[in-house]
Structure formats: structure tokens, C-alpha cells
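Missing here is one protein chain; the remaining ones are kept as they sit in the complex.
Chain naming follows the written order as A and B, and within any one chain the residues start at number 1.
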Amino acid sequence: MTAQALASLSEEVLLEIRGLEKSFGGVKAVSDVSMDLRAGIVTTLVGPNGAGKTTLFNLITGHLTHSGGSVRWLGRDIGGMKPYRIARLGIARTFQDLRLFKDMTVEENILTVMEPGALPFSFTGPSAREKRERVARVMERTGLADKARTRAVDLAYAERKFLSLARIMAAKARLWLLDEPASGLDPNSYATFLRLLREEVAAGVTVCIIEHNLDIVVGSSDRIAFLDRGRLLADGDPKTVLEDPELTKIYFGDRV
Amino acid sequence: MLWLQLTLTGLQTGALYALTAVGFSLIFGATRVFHFAHGAAFVLAAYVFYWVDTAGLGMIPGIVLAALAAMAFGVAMDRLVYAPIQRHEGSFFTVFVASFGVGIAVQNIVGMVFGRGFVTMNSTLSRSREIVDGVYVAPLAWIAIACAAVFFALLQFFLRRTHTGMALRALADSPELIRVYGLDPRRLSSYAFALGSVLVVPGAVITALGSGLNPALGHHVMLISLAATIVGGIGSIGGALVAGFVLGLAENLALIFFQSQWTEAVTFAILFLVILLRPSGLFGRAAAH
């Protein structure tokens, strides 16, 4: 699919990345990457380990500062902004290693992401009752309702993944950056995950996922961006990208 | 001539700080243990030396026993306090608190045994001689500076040329790597404590002979070597050496501008500024975060 064809799916560009560069001590982790994330489209980033996928996320969220190019959110340059300010614009993310708030209960983990303000009591945000209700709703949907008082550190693996997802669901962001959200899930949990993702996308969330499992990729995304050694090698609809023999060779390497 | 006098005194003070700080830095670098009780090793060594010498047994046995006491204390801390803590969890905080606690206990035990007041030793080595017009230097100053140079050189040789020394340096980088090569990290950790602790002996002995001892000295020495370690850059043994001298000099040269009550404040102002402006230290490789 061409860029024009993609554009016809959705008009609004949420995130516009142009010529993005990041090097670590001379090694280019991200090199001249340009792409648009459009409202309502699920984009999957694929590519071998070390391709620069997570680095790209870190550059978007401000955890890393780019060394060239630009990142724009709704037309506004967000390069060099602090992560918390970028988050408040409506960009939320998950981490490959989850980074849950280990010492807090499931309930508190979800509650705290709804309260970005620094003051102990907020008069402008959602009311305490509304927050409780939203927390309950999110816990229900992610199947964590009966774990509300369990501390994150005491959860099983799949439950932790769902808590990570629950946090981002509660954060009310427009753009989600998910770093391997489905890795290690059993088929049941995986089906739940996909259902939740579809529901959220239907409700208006735009998603960008890093994923290794190509079956997941084909089934759940509208578009694939293929990264290798920091370069964006292909960007288009799943079939076209995955049928490209060159890319398959890079991706599977000596396994094929 | 004031500045020359103060520079020479500063070098003497600096030499003592430097060696103690190098010991602390060596232990921290190799084991990641924030050995706050290092100052207690200093006090123990100093008082053992004082006790043996005043008992009439002579200086050499005093030094030997002081060295044994310092090493035994360091290794015991490693085995009895840090190892059990690290077995169930390795957080900096817990180790630090335990170390701090033992430091307080040792200071008070020494105080109960030897009294809390100052004790001094009579030695010809601490008698100052005029070297140039109006500049007085005691032989101890030269001994202190020479000790710093010799012991540091020996340590460098050990760390770079011997098998154990290289293993200790490797331990600083990766404890897993050590296990792969079939070395026992626990034993190496004990070596690091023995070696780091023995480095307090020159400073302890020279302090005992020179300015005299009191049990609270350990606290002061610890604060200074901690400051030197951080100013020099955590993990950098050479940095600790240089920073020890810098702090010793700063403390004495500050007398040109401030009254003597402010000298300690100068040291800690330097520490505070370095942490704020250059947390990795002057020669550090590790960033603070």
C-alpha cells in the first residue's frame, strides 16, 4: 500500500516522525526514520533484536533525546520535552520489562496513573468516586478484579502483563506504545488481550506495537513498519511487507 | 611562607585521607558494599597500635597487630554482616544501615575501653623541624607522603600484575563473569575487605603518633574518605587517591581565608558541590543514576 492509500484510511496524523536519528557513541541506533502514526490505525513495529524498535519508543516518549530529525504531536514539536509532559499530551506506553509499581496493590497501580498532578488532592481531575469506578471497570475487563488488593510483586506472569495493560487503559491516552505486550502469554490470555485491544481501538485509541510473533502481527495490525539496524526498511500493509523476500530473509536470518 | 607551611601540612593530612579513601574505594569497587564501618577499622587499628606500643612491646609489633586487627575486622564484617544480608537481598540501604550501626558500636566500645578523651603518644617523629625560614615539618609528614606513594604503587602492582588482583578488578565489573571462570566471589570479596582494611593502618599509625587519638576519629575519617571516594569518582581508586590529597590540601589551605572552625565545612561544601555538579566525580566512569 502506498502512503496515499494509507492516508485515505484516516486523515488525522497524530504523530509525525521525520528523519529521526539517534546514535550511541557513534553507533546509529535509529537512522533517518520517517513515519506517521495516524488516528485509529494499529501499526506494528517488527524487526530483529537490536533493530532500534524500543529506542524509537524511547525517543517518542522523551526517555531519550534524539540527535537529529523531529517528532511532532498534532503538529507540535515534542523533541526535547520531558517524558511527563509528553505523557500528559496523550502518549502512553508500556515497557517490555513491565515496570509495575511493585510495592503497590493492583488497585493502586491503576489508580495512580489517573492522577498525574503533583498535589495530594486535585479539584480539577475526576472525582474520587469516578476514579474508583474507572479502576473497578478496568480491573473487571482485564480479569484482575479479584486481585485488587494483591501487590504487583505477588502477581503471576500473565496477571502482571494484564496489569501493565490495565494501567495504560486507565491512563486515557490517545496513542499507546506497547512494547511486546503479548510475549509469553498462553493462548487464552492472548485471546483476551486481542479482544481488549480491539475494543480499545474501536473506542478510538491509536496503537503502535512492538511484536515478534508474526501471526499476531498479521491478524491484528493495519500496517507494518519494518526496522533493521535503525533503518525503516518497509512501511505498508501487513501482507505486502511480510511477503517481501528480502525482509523475510533479514527477519528470520539463518533460520530460513 | 604560610602557604608553603599549609601546603606541606595539607599533603600530610591528604596522604592519610588518600590511603583510607583508597581502601574504601577498593572495597566498594570490588564488592559494591558501602562499607561505612571502614572508619571503625581505622580506630581499631590506631588503638591497637597505641595499646601495644604503650605496653612497651615496641612499634613494629604494634604495626603488625594493628594490621591484623584491621584485616580481621574487615573480613569479619564481610562474612558475618554483609554476606548474610546479601544472601536474602542486596539493597544499598540495608547494607549501609548495618555498617553504620556497627561503626557506632565500635566507636563506643573503644570509648569504653580506652576512654573518650584524647590520647597522645610521645614520639620523636612528630617533633617538627624548621626546614626553611618559618616552615616547620615533622618527619612524620615525609613518612605519611612516602607511605601513600609506596602503598598506592604496591596496590596498583597487585591489581594489575597478580592473578588475584586482576580477579578483584574483574569482580568490580561483573560478579557473574567471575563465577564463569571458576573463581569464588565470596573468597575474593574477603580479599577485597582484607586489603582495603589494611590500607587504613599507615593512616592510623601516623595519626596515633602525630595528632593523637580519640574514638570519634573513626567517624571523621570515614566522612572524609567517603567524601574523597565520591569526589574522586566511585570505582576509581586513583581518583580516591587524588581526591584524598585535594581534600587534605583544601582543608589546610582554607585556613588562609577562613578560621579553623570552617575547615570541615570547606570539605563538605566541596563534596556537596561535586555531587550536585559532577555526580560521577572528578575521575568517575559510573554515572550517578
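Going forward, a contact is a pair of C-beta atoms (placed from the backbone, for glycine too) under 8 Å apart; a residue touches a chain by one contact, two chains touch by 3 or more.
Convention: contacts and distances are computed from a predicted model.
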Practice problem: Refer to UniProt and select, among "Chemotaxis protein CheW", "Insulinase family protein", "Protein translocase subunit SecD" or "Amino acid/amide ABC transporter membrane protein 2, HAAT family", the name of the complex member that is left out. | Solution: "Amino acid/amide ABC transporter membrane protein 2, HAAT family"
Practice problem: Check the options A:65, A:112 or A:127 and report the residue that touches the missing chain. | Solution: A:112
Quiz item: With respect to the chain omitted from the figure, which of B:52, B:66, B:102 or B:242 is a touching residue?
Solution: B:102
Quiz item: When the complex is taken as a whole, what residues of chain A touch the one chain not shown?
Solution: 61, 63, 82-84, 87-88, 92-93, 95, 99-104, 108-109, 111-113, 115-122, 151, 153, 167, 171
Exercise. For chain B, enumerate the residues touching the unshown chain of the complex.
Key: 34, 81, 84-85, 88-109, 111-112, 116, 219, 223, 226-227, 230, 234, 261-262, 264-265, 267-269, 271-272, 275-276, 279, 288-289
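In this section, only the chains that are shown with their structure count from here on.
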Practice problem: For chain A and chain B, let me know how many angstrom lie between their CA-based centres, rounded off. | Solution: 50
